[in-house]
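Missing here is one protein chain; the remaining ones are kept as they sit in the complex.
Letters A and B mark the chains in the order given here, with residues in each chain numbered from 1 onward.
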Amino acid sequence: MSYLLQQVLNALQLGSIYALIALGYTMVYGILTMINFAHGDLFMVGAFLCFLSVVLLKLPFVPVLLVSMVGTALLGVTIERLAYKPLRQAPRVSAIITALGVGLFLENFTLALSPYPKHIPSFVPDMSWMLGDVSISLLQIVVIACSLVLMVLLDLMVRRTMIGMAMRAISWDKTTVPLMGVPVDLVISMTFAIGTSLGGVAGVLYGLAYPVIDPYMGIMVGWKAFISAVVGGIGNVRGAMIGGYVLGALEILVVAFLPSTYRDFVAFGLLLVLLVFRPHGILGKPTVQKV
Amino acid sequence: MTDPLIGKSLMGQARSLANRQWFKGGLVAAAFLLSFVIPATGLLDQYVQLILMYIGINIILTVSLNLINGYMGEFSVGHAGFMAVGAYTASVISVRLFPVPWGPWLFPVAVAAGGLAAAVTGLLVAFPSFKTRGDYLAIVTLAFGMIVKSAIENIDALGGPRGFLGMERLTTLPWVFFWTALSILAIRNLVYSRFGRGILSIREDEIAAELSTVDTRRVKMIAFVVSSFFAGVAGALFAHLLQFINPRVFDIIKSTDILIMVYLGGIGSLGGSIIGAVVYTVLLELLRPLGVWRMVLMPLVLVLLMIYRPKGIMGLREFSWFVPGADLFASRRWHRKKGTVYGPP
Partner (left out) sequence: MKRAGFVWCICFLVGLCAAGCGEKAPSTIRVGVIAELTGDMPAVGESCKKAAQLAVKEMNDAGGVQVGDKRYKVELFIEDNAGKADQSASAAQKLITQQKVVAIIGPNATRYAIPASEIAEGSKVLLITPWSTNPKTTTDAKTGAPKKYVFRACFIDPFQGRVLARFAMDSLKAQKAAVLYDVASDYNKGIAEFFKTTFEQNGGKVVAFETYTTNDRDFSAQLTKIKKAEPDVVFLPNYYSEVPLQIQQARRLGIKALFLGSDSWGSQELIKLCGNDCEGYYFSTHYAPDTAAPAARRFIQAFKTAYGGMPDDVAALTYDSFGLFRQAVIEAGKIDRQAVRDALAKIQKYEGVTGDMQFREGSSDPVKSAVILKIKDGSFVYFANANP
């Protein structure tokens, strides 16, 4: 029993991080119908900013979080303005390839500056408690709590604020909304800013939980978060959260009960099966296509 | 380049086009002969020959992915998985099954077998594609690629992560040329056939196509099968060139590379695929002196290219040499009637 509980805790931690990154994907997709494949690498930049603020500026936890969030948000908006905006009228796939290119650029640029993996000294006290046979660390609590708080805040923002309404409106109908006086470019930039800052937070939390960072860390995590977003129903904020936890849980639980070599095989196989039964993702709605 | 058909009578135009067929055929035969001459005489050094073979393999990969992503308008991200299946199948056959001295003669069998195995897996991926569209299909193909990689890692008989060794260097310039030409010919014929119209119609509007008596299921199945067959062929050639393969060679980064070549060259254009593959491979080699900054510059060039030519170098246009005579003829007549300036179909 305690073995299972321990694994559930592990799954929650991993799932939280996937969920945060998946949110970034889904928000951008919802508003621009574009898959920002550079998102995984923006997450990596967030982790590196965390490293810089902890090692060079020696800041405590909350300022580190803020620095990463603001830094990645700025970078995200810059990329959007420079690379994605000119392609808004172009075929969707061109934007995707551009995103891939931007991602590759970020990875290799960071690599050129720092080929060695970096260690982030812990900036949260390293405490853990044993509840019976189950060990819970402060780290895990911080990661899970932070993620949940941010997700709830995001959900509230999307559903209850004006800007959230604007975002949802633009994802419904991009051409009519500007006619209603909504500053589309501004809303899009804000969406990018918020989405990428969540990725930045994920980078900080990841750096907290797994304190060794390197320039390529965003690749696999990015693709997995993308899968989570799609499995949850791409474009749907709550779907992304659920998708992240589903993938995290699948990965951990497969290892917990089967030989660990089967992890990728089984986890992705199950996801495929899920997509066969719910082709639009868990919370996705079948879109009506007019002929 | 002036249109050779301008100012000619109908008969004259037909004869021109027929002569072009002979000319094209002659060119292909000459190139084929050249591919034998080069390694034999050392006209180009071994490094350049190796790069030419890489280019050929990349062309096959790009052209086959273009069928799905460009002509059919889907978003398949797991092409390296098909390549892996082809590579491993062909390698296992040539290492374990063939008696050693017969290796070079039985090589096409191994390559074809690799292609067939990949085609069977292509069939498996085609089924989910009936229901899922767009980005969901991307996930299916992505997951497929990861499953293939993970499966190979777990099968010790295939060497697992240590990889598979022992292949003879059976891939030679003539073989690469042969398979490259074959793949271009096959896909070009497929696309310009009546069947190919079905593929294009799925890209433009799948539902309308379904309503217009296009059997979308059959079309998708065949497109995936053909595409994955050639990916498998490319994998087999690759394995026998490198003489060593391991699962990591066929990871998401490889799939991404192929994607980039397709979109770089231009979707829905065979000439574009060839250009994309050539430019990508050559540029990567030429920029070697930059060291670490090579991989920083490449993506930047790609991004700039996408911003200024979003449809790729060729866009949706096609070299007129690839277009079959009848199509060319009809399209030019149409342009002439409309009084519009002739442009490539």
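Here is the rule we go by: a contact is a pair of C-beta atoms (placed from the backbone, for glycine too) under 8 Å apart; a residue touches a chain by one contact, two chains touch by 3 or more.
Predicted model only: the values in this text are computed from it and were never measured.
Taking every chain of the complex into account, the absent chain touches A, B. Residue in contact with the omitted chain (choice from B:160, B:174 or B:324): B:160. By the touch definition given at the top, chain B reaches the unshown chain through residues 1, 43-48, 50-52, 54, 95, 100, 150, 153-154, 160-163, 165-169, 238, 241-249, 253, 271, 275, 278-279, 282, 284-286, 288, 291-292, 294-295, 313-314, 317, 319. Summarising the interface, chain A meets the missing chain with residues 3, 6-7, 10, 13-14, 108, 111, 115-119, 121, 126, 128, 130, 135, 137, 139, 206, 209-212, 214-217, 219-220, 251-253, 255-256, 259-261, 263-264.
Assume only the chains that are shown with their structure count from here on.
For the pair chain A and chain B, the distance between C-alpha centroids works out to 33 Å. In the complex of the two chains, the chain B residues touching chain A come out as 69, 75, 128, 131-132, 135-136, 138-140, 142-144, 146-147, 149-151, 153-154, 205, 207-208, 211, 252-253, 256, 259-260, 263-264, 267, 292-293, 295-296, 298-300, 302-303, 306-307, 310-312.
Of all residues in chain A, those touching chain B in their complex are 29, 35, 83, 86-87, 90-91, 93-98, 100-105, 108-109, 111-112, 115, 219-220, 223, 226-227, 230-231, 234, 261-265, 268-269, 271-272, 275-276, 279-281, 289, 291.
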